[in-house]
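Missing here is one protein chain; the remaining ones are kept as they sit in the complex.
Lettered A and B in written order, each chain numbered from 1.
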Amino acid sequence: MESAYNLKEVMNKPERLAPGHRMCAGCGGTVAVRAVLRALHEEDKAVIGNATGCLEVSSFMYPYTAYEDSYIHNAFENAGATLSGVETAYRVLKRKGKIKENYKFITFGGDGGTYDIGFQSLSGAMERGHDMVYVCYDNGAYMNTGTQRSSATPQFADTTTTPAGKESNGKVQIRKDLAAIMAEHHIPYVGQTTFIGNFKDLHVKAEKAIYTPGPAFLNILSPCPRGWGYEPSALMDMCKKAVETCYWPLYEVVDGKWILSYEPKHKLPVEEFLRPQRRFRHLFVRGNEDLIVEFQKEVDKRWEELQVRCSE
Amino acid sequence: MISDKINEKSPWQDITEGNKIFEAATSKEFCTGEWRTSTPVWDKEKCRQCLLCTPACPDSSIPVKDKMREEFDYDHCKGCGICAKVCPFDAITMKEGK
Partner (left out) sequence: MAVRERLSGNEAVAYAIKQIEPDVMPAFPITPSTEIPQYVASYIANGEMDTEFIPVESEHSAMSATLGACAAGARALTATSSCGMALMWEELYVAASDRLPIVMALVNRALSGPININADHSDSMGARDSGWIQIYAESNQEVYDNFLQAFPIAEHKDVMLPVMICQDGFITSHGVENILLVETDSVKEFVGERNPEHYLLNAKEPMAVGPYAVSNYYMETKRGQREAMKNARKVILEVADRFEKMTGRRYGFFEEYCLEDAEYAIVIIGSAAGTCKAAVDKIRKETGKKVGLLKIRIFRPFPEEEIAAALAHVKAIAVLDRSEMFAATGGPLGAEVQAALYRAKAGADVVNYFYGLGGRDITVEDFEQVYGKLEKLSSEHEITDMYEYIGLRKE
């Protein structure tokens, strides 16, 4: 299934996410959506699902849809269940001879709609085995409502519900590892990725997710310039630093086998990832050095765990 | 044009049943290019057509045809500058204003 990746060929395919949506300048979310939809084979039709969030309110603002394909938004917490209904309808209508074309089913949710409020619906849809892909564009907070913390928010992040202040160092808790949790559903495919170089990693994982029969989950780190507080043009650099520091390792779990997609030659200190972001500004105040050490420890611990899983 | 049929002056009878839309990609009618405060300028001479800028655009505003990138879609480009930063050949520069 994995064909040789060629950026020029891939980019030559018709665009499936139209411009004119209202996402912020420099948004990582639509970069993720475009990349996933590019992995669809041209001859295949698709129904795109969407949890409420930035993407939904910006990409289907009545009467303007940004999608070339059929699209359904229902609510915040039920993208998994909603698309599972669409996918089931497809199976039965196809069996009854009412539909001839091939359809694929992909739903997008932010980390709010995926890690938190939509977690049950996602878990249920994956456990039931629907032939669909759930894509989380993870920007690590509830950005649509103004950067409130989510369970995907990294520790110490300054958000509007975990503000850093005289008595607070930002979010107290560490991040939930959703890709690992989804892998524990023993579904055929889980991938964690982001935007790197020529987008090969994301493309290959999206194609596997879409064309592996059964449920698949993709977790895509999708930086948010407003919520993270970095210069919008630095999107690709933010992703690179997330990966090179091993804050956001690239890996996949194929039929239960954990596979590391990329191992940095020289793992960068996590400071490199944290420093350009306003939400971590307070970590660089004199006297807070130990917080960065603590952050680094957590990154190291998870990276080691991942390496163990991938070497088994 | 969908905006001829449905717009802020439409009577309730013209609003589609259940707010459903039966056309693809109607968002193209909405010009987000007006948001721009700085504008990417493409230097065709310097461009080596590596296409690294194209997938990084959040606004699908770098059209590709016959495996070559074309001029920016200024109707929609919001001027975020990701393309300029990602270009290995300095073929894209940002200039102030629209």
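Note that a residue touches a chain if its C-beta (ideal position, glycine included) is under 8 Å from a C-beta of that chain, and two chains touch if they have at least 3 such contacts.
Quick caveat: nothing in here was measured; it's all calculated off a predicted structure.
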Notebook entry, point to check: Who touches the missing chain here, A:S84, A:T193 or A:S261?
Noted result: A:S84
Check: Which residue from A:N12, A:S123 or A:Q155 sits in contact with the chain not drawn here?
Finding: A:S123
Check: Which of these touches the unseen chain: A:E68, A:E231, A:E271 or A:E298?
Finding: A:E68
Checklist line | Chain not shown, touching residues in chain B | finding: 8, 10-13, 15, 17-24
Next item on the list: Over the whole complex, note the residues of chain A touching the chain we left out.
Entry: 45, 47, 49-50, 56-58, 60-63, 65, 67-75, 77-78, 80-86, 88-93, 95-96, 98-101, 103, 120-121, 123-125, 127-128
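By definition in this document, only the chains that are shown with their structure count from here on.
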Item checked: Centre-of-Cα separation between chain B and chain A, whole angstrom -> 23
Check: Can you name the residues of chain A that touch chain B in the complex?
Finding: 7-12, 15, 17-31, 34-35, 38, 59-69, 195, 197-199, 225, 232-237
Notebook entry, point to check: Can you list the chain B residues touching chain A in their complex?
Noted result: 2-3, 5-6, 16, 19, 21, 23-32, 35-36, 50-52, 54-61, 63-67, 73, 75-76, 78-82, 84-86, 94
